[in-house]
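Incomplete set of chains, arranged as in the complex.
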Amino acid sequence: METHHQQTKSRLDLFRQKVYIIIYGVNTPAGKTFDIGLLIVILLSVFTIMLETVEGIDLIFHKELMLLEWIFMVLFGLEYALRIFVSKRPLKYIFSFYGIIDLLSILPMFLSIFISGSHIFGSLRILRLLRLFRVLKLMEFMQESSKLKVALMASRAKVVVFLYTVMIISILIGTLMYYIEGPGNGFTSIPKSVFYTIVTLTTVGYGDMVPVTPIGQFLSMVLMVTGYGIIAVPTGIVGVEIARQLTKATVERPQDIPPAQHGSLNGMVCAHCNREDHRDDAEYCYHCGHSLHI
Amino acid sequence: METHHQQTKSRLDLFRQKVYIIIYGVNTPAGKTFDIGLLIVILLSVFTIMLETVEGIDLIFHKELMLLEWIFMVLFGLEYALRIFVSKRPLKYIFSFYGIIDLLSILPMFLSIFISGSHIFGSLRILRLLRLFRVLKLMEFMQESSKLKVALMASRAKVVVFLYTVMIISILIGTLMYYIEGPGNGFTSIPKSVFYTIVTLTTVGYGDMVPVTPIGQFLSMVLMVTGYGIIAVPTGIVGVEIARQLTKATVERPQDIPPAQHGSLNGMVCAHCNREDHRDDAEYCYHCGHSLHI
Amino acid sequence: METHHQQTKSRLDLFRQKVYIIIYGVNTPAGKTFDIGLLIVILLSVFTIMLETVEGIDLIFHKELMLLEWIFMVLFGLEYALRIFVSKRPLKYIFSFYGIIDLLSILPMFLSIFISGSHIFGSLRILRLLRLFRVLKLMEFMQESSKLKVALMASRAKVVVFLYTVMIISILIGTLMYYIEGPGNGFTSIPKSVFYTIVTLTTVGYGDMVPVTPIGQFLSMVLMVTGYGIIAVPTGIVGVEIARQLTKATVERPQDIPPAQHGSLNGMVCAHCNREDHRDDAEYCYHCGHSLHI
C-alpha cells in the first residue's frame, strides 16, 4: 500500500520535496549549508549596496559593482522562484512578511531594465537582513535569543511606563530650554529643544546645541544627573527579568513547557501555513497539523 | 423609601452625576473614552504649540495654527467649567494642583483677546502633560508605574548620598580644571568648569569645552573612567530595589496590603476632597469617607 | 566625691566642654544646629569663590564679594581657634587631615593682608567641601553612605582588574589609531590618541577628534560596541555587591557586628585622638578609651 502511494508521486513531487528540505530544513546538512550560504550572499549584497554609495569607490569600480548587483538579483530571483515552487500554498508565502521583502529585494533591479532610475530602490534589499534573524535561530544561540526576547517581553509594561515618562520630561524641559535659551543661542524651536533635551538625557551629547545662559547650563546639569539616574531604570528592569528568566529556566526545565515560552524551537517553517516557532521535537505543525518533514 | 429619595434629586443632579462618572470614572466605558479623548486633545494641543515655534511652518500655517489654538481653548474651557460644575466642593478643585494647571492652560489664550502679547504664555498649557500621568494610571500599566515609584522611593536615601557625592566631586574637580586649563582654553570661570566636569562625568560630552593641556587631558581621562564606575552606583541601587520589589510582590500578594504600598489603585478621584490613590476595591474615599460612586 | 571632682573643674573647662559638645556633638540640638550652620557657610563661601571667577559678576560686585570673603575668613578663623581650644590634644587636630584643610582655607586670605596676590590660593577653601561628607553622616543618610562604601570596598579587587584592562586596551588601541589616522587627521601623538580612545570607550564622545579613514572609523565602531559591553562590568559588580550588602544586612542585623562593617555610627569625633566611626551606642572611644561625652 505505502510503496504504491509513493510510486504515484511524480518525479516533480520528489524534487520539490528535496528542495523544500534544503530551503526550510534545519537539521539536515543540506539545509544548514543553504542557510549559511544565504546568510553570506545577503551580507555580500548589502555590502555591495553600501559600497555603491561611497563616491570614491563607485567612481572606480562602478561596472564591477553593477555586475555584482545583477548576480545577486539572479540568485535572489532564483531563490524566490524556488520558494514559490516548493510551497504547498504559494500565495500564502507571496503575501507573507518575508515573501514581500524577498520580492522587494529583486523587483527594483529587475524593473531598472525597463524603467531607468528605479534601480535606486535596490537598497530595499537591505530589509533581507531581517531574514538573518531566522538564520540566527539555527545556530547554538537560538535558545539565548528566545530567552532575551522573553525577558524583554516580560518587562514590556514597565518599559512603556518608562518611555512615557521620558517623553513627558523631554517635552516639558525642552519647552523650558526654548524659553530660557531662545533662538539666539541655537534653540530655534521647541522641537529642536526637545531634540537637545533627549540628546542630553540619553547622554549622547552631540554638542551641536549647547546652553549658553547660566540658567540653561544649570538646568542642563540637573538634566544630565537625572539622566544618570533614569538610565538605571531600564537597566534594572531588564537585569531583573533576565535573572528571573534564568532562575525559572533552571527550576522549570524538567516540566512540560509550551515552545513559545521556553524557546527550544527547531527553527523550521511549515510548508503549509508558513508558521515558525515549532517545538524542538515537533513532527507536525502546531497550527495546521501538516507534517514538518513534508 | 429609596425610590422616593431618588425622586427628590433634581434632573440637574442626575446630569451632574452622569458627567461626574464620565470625567472621573475609570471603569465605565464612557469614562475610559473621555480619558483617552482628553489624552489625544492634550497631545494635539502640545504639538500645535511646538509647531508654532518652527519658523518655516508658522509662516505658512499661522492662521490654521491660531484656529486650532482657539478650538483647544474652547475645549479646555468647557472641560474646566464641567469639572467645577460637577465637583461637590468646587473651590477645592480650583485651588488644587491640577485645577491651577487647567486654568493656566486656558487663561493666556483667553486674555489675549483683551491684552495683546499675553498669548505667549500659552505654552503653559504644556503643563497639562502632567495630567497624562493620571491617564496612564487607567491603563494596564498602572501597577507597573506604582512598582517603579515604590522602587525609586525605597532607594531615595541612597540616591541623595549619591547626588551629594557627585556634586562635591564636580565642584572640586571643576575648580581644579579651571586652574589647570585657564580662561585661555575656554574654561572661563569655575561654574563653566563645573559644567564641563558634569558633562564629562555623566558621559554626555558635548565637546564645546575640551581640555588642551596634557594635565587637563589626564585629569579628564581619570574623570571619565571614574564616571564609568560612578554610573554603576545608581544602576545597582535601582536594580536591587526593583528586584526586591518584585520578590516582595510575589511573596506578599495574598496578604492584605494597604494601597499606598502595592499599587492596586482604582485611578478614581474623590469628588469631595479630590484625593487620588484609592484602593482597587474602594467604595468610599479613604480620606473623607465620601462615596466614590457619587 | 563626684561632686567634689566636678567643683575642681575651672569655669574655662566647663565652657570648653560646652563648646566641644557644640562642635563635635551630633545628637544634641546645639551640635546639629552648628553642623548645619557650618554646612551652609561652607557652601556659601564656595559659591562666593565660584562667582568671583565669572568676569561679568566680578566686575560689578567685586567689593561685595571681597567683603563676603573677609566675613568667611573671620568665621572660619574663629572656628579654627575654637577647635584648637577645645581639643584635648590640639597638635593632633592641627596636623590631622581636616586640621590642615581648615588652616589652608583661612591662610591665603589672611596672608593677602601682607603679601598681595596670595589671595588667589583662597580657592583651596573648596577643600572644605570634603568636611561636608562628615556633616552628611549626621543625617538619616548616614547608614546608606556606609553601606555604599562597604559595597564599593568589597568590589575593590574586581574594580582594579577592570581599570587595568581598560588602561591596556586604551593604550593598545590608541597606538593603533595613531598609526591608522595619523597627525593629518588630528591624531597628533599617541597620548592624544589614547585620550581619544578613552573618550570613545567611556561613551563620552567630545567630537574634537573624529576618525576620517574607513579603517579608523571601523575600529572606532568596534571600540564603541566594546565599550557598551565593558560598561556592563562595573555596573554588574557594584550591583551585585549592593545586593549582597542588603541581603547580609537583613540576615545579620540581630548579631553583634563591629561598627566598621555595618555603619550604625554616631558620627562623633573623639576629643582625645580625633578618631571617627564610633558605634551608635558608644560611650567611650574605641581607640583610646576616652569618653566621647568629654
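Chains here go by letter, A, B and C, matching the order in which they are written, and residues are numbered from 1 within each.
Throughout what follows, a contact is a pair of C-beta atoms (placed from the backbone, for glycine too) under 8 Å apart; a residue touches a chain by one contact, two chains touch by 3 or more.
Here the structure is a predicted model, which means the values were calculated and not measured.
Displayed in place are 3 chains, all sharing one sequence; the entire complex defined by the structure file totals 4 copies.
Convention: only the chains that are shown with their structure count from here on.
The touch graph of the protein chains shown is complete. The equivalent interface to B-C, defined as the listed pair sharing over half of its contact pairs by residue number with it, is A-B out of A-B or A-C. Seen as a C-alpha superposition, subunit A sits on subunit B after a turn of 90°, to the nearest 5. Separating the centre of subunit B from that of subunit C, both taken as means of CA atoms, is a distance of 34 Å. Centre-to-centre, using mean CA coordinates, subunit A is 34 Å away from subunit B. Spacing of subunit A relative to subunit C, judged by their CA centroids, is 48 angstrom. Within subunit B, the positions touching two or more other chains are listed as 191, 194, 203-207, 231, 235, 237, 239-240, 243.
Residues 46, 49-51, 53-55, 123, 126-127, 129-130, 132-133, 136, 140-141, 143-145, 147-148, 151-152, 159, 163, 166, 191-192, 194-195, 198-199, 202-208, 231, 234-235, 237-243, 246 of subunit B touch subunit A in their complex. Interface residues of subunit C, counted against subunit A in their complex, comprise 203-207, 235, 239. Residues 157-158, 160-162, 164-165, 168, 171-172, 175, 178-179, 188-191, 194, 200, 203-207, 210, 214, 217, 220-221, 224-225, 227-229, 231-233, 235-237, 239-240, 243-244 of subunit B are the ones touching subunit C in the complex.
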